[in-house]
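One protein chain omitted, others in place.
What follows is chain A.
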Amino acid sequence: MRSVDREDGPVKVTGAATYAADHHPDGLAYGYLLTSTVARGTILAMDTAQAEKAPGVIAIYTPFHPLELRPYAKEENGELTPPIQNTDVRYYGQAIGLVVAETFEQARDAAALVSTRCDAERPRASFTDGLPSAVGTSVVDVLADGVSSIDEALDAGDVTVTATYTTPAETHVAMEPHATVAFWTGDQVTVHTATQGVRLVVDRLSETLAMDPARFRVINPYVGGGFGNKWDMWPHTPLTVAAARALGRPVKTVLTREQVFTVVGHRPLTAQTVSLSAARDGTLVAVKNDGVSSKSASNGFHEQPANLSLALYGSANLHVSRKAVTLDVPATTIMRAPGESNGSFALESALDELAGELGMDPVDLRRKNDTPVHPATGLPWSSKHLAECYTVGAERFGWSRRSPRPGTVTDGDWLVGLGMATATYGAGRGQASINVRLRDDGRAVVSGTAADLGTGQSTVFAVLAADRLGIPVGRVVPELGDSATPPAANAGGSGSTSTNGPAVQLAADAAKEALVKLATEHEKSPFHGQEVTFSAGEVRSGGDGMPFGELLTSLGVAAVEATATSPRNPVRDHAFRSFGAHFCEVRVNRWTGEPRVTRWSCVVDAGTIVNATTARSQIVGGVVMGIGQALLEDLRIEPETGRFGNATMADYLVPINADIPPIDVEFLNYPDTLLSDLGARGIGELGNVGAAAAVANAVHNATGKRIRDLPITLDKLL
């Protein structure tokens, strides 16, 4: 495994990296969103007279004075309809207007002068109250021959556990707030906007502005975290682009921290009722998970948390159902490991409960039900080394020191518990195109529309291209996030490296071929007409070699380039997934109940690891987010008003450094050669899946208390 420092590290820590909001084109005006303060109803009037007279105000757009936006053609994870085209209010904090002024402060202050009158209705804001009326999608039953229902199968086991697990709404709180800067040149528009994929924004803007995609250039090389909520395009972006057109000058809109909580989506609430039935030896005979998710009235996305129960442990009988409760709350959207993060909290907690009932070690129970084939489809896994994750993790962590009896280990005033859970996330490979340009300065530029959200994707590009070309990593220049470059994978679904990586390799090969062709065919080339090869960054013939930059310079050719496309994974007779195992220690204060995570080991089976340095950070980040999910994060909806009660970074708690112990990460690094020659699956979400359950299981081991309702705050342990 290579370990390479982030190629974008120096520009980020010195502040030289230009994020979307860092662009200040000449003549820039500033937008500030107006947001609703009721959750459901109709806007009757908006009084903008005072605001229009405020210093610096250029324009105020509202449903009564809108910027025209066309309906979206496709459904994504964001809102179904573009902003301010009608007077409907579907959630508290919805964008209902845009104030544009000469400065940000003037726009903000004018926004405070707009008064809005609404005909408000009582919102549907309680997930619990909505559960009885949840609406379902398809049910999946996989039953053994002769078994007529999952409940019959559950009855046939020796030991059965059944419990309901609930998770709250969460939000992404990426460090970079969403921002869009737009400026028009004739009928062309350049957009700097925080996104997980510039192509997504081009597609969305071309739909809603009814313009040819070729007229948009969306640029976003640096992204300050996404976690899913920079996947779709959110209301401030089309408003800003349309305002810039209407006003004939550049406009920038940056969401406030508070607006980020409502305007750009959150992870839905879930409830899962899980039943596991096993033979006395631990063999699962039936797995049933009825999962429900909240869903915003403003969009269609909801999680299907029960699905993971189809994919992880072998069982002759499986059942999942997926339902949704519609609420008048901000958009529900994807957040790191959508469905699987919450799904694993329920399934992995239930496994721990079953292990307790069986008197079995939780690791042994998981080994017993490890399976070489996908439990629901029967397809063999392409490459699965989960058993080794358990073995290596247990050894590194010291799992044998765990007391099987909960509440029996103390250290001073602290109750100490150990817990574990399986990590997993789906894997795949889509189609991607990448361009590699070999320049006369000896550098290789690798470009494609991919995004680096802080994941290390650009460094992965550099490593793969450098290795293919035989040059130092520092001589590769990754250029990501420009819609004018070849279409590569957006950042999401743990698919960036698995999809873009093979394309980088193919493009580097194609660029080498192009160079070789030039070397042999160019009349002034010292290799003209010779048989040449390319290795270690040099064109070679016989004993002579010349670095490609030198050759290009001597020929007066600025660069040679090639674009290659790596196709979608054609393999249909195998199933693909990454796996891992979490082990953690939690301490709970015996007086005041606060839980603190004090040790962590995670062993990862995610195929080839391209760059261990950034891969480790990805896993650590997933675990940190899992600790937040387990102990802190809870976006509380006021049932009366539909307002988020803690929609600020002071009140919505995410972990700080003091909450995070040293995290040990080990990669098994077995290439998944059925997925690609590169053999890399994905690691973006994997570390998050199972992490919260590992904490909950450790809390149980420490205290004897089984908390099935996240987050596990001290009031539940007093």
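The rule we apply is simple: a residue touches a chain if its C-beta (ideal position, glycine included) is under 8 Å from a C-beta of that chain, and two chains touch if they have at least 3 such contacts; residues count from 1.
Note that in this section contacts and distances are computed from a predicted model.
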Subject >> Missing subunit (named according to UniProt) among the choices "Multicomponent Na+:H+ antiporter subunit C", "Xanthine dehydrogenase family protein subunit M", "Cytochrome c oxidase assembly protein CtaG" or "Outer membrane lipid asymmetry maintenance protein MlaD" >> reply: "Xanthine dehydrogenase family protein subunit M"
Original post:
From the list A:Glu75, A:Asp413 or A:Asp544, which touches the chain that is not on show?
Top reply: A:Asp413
Original post:
If the hidden chain were put back, which of A:Ala45, A:Ala112 or A:Val139 would touch it?
Top reply: A:Ala112
Subject >> Residue touching the undisplayed chain, where the options are A:Arg249, A:Arg443 or A:Arg596 >> reply: A:Arg596
Subject >> Hidden partner chain, residues of chain A it touches >> reply: 37, 105, 108-109, 112, 258, 413, 589, 591-594, 596, 631-632, 636, 638, 640-641, 643, 645-646, 648, 650-651, 653, 655-659, 713-715, 718
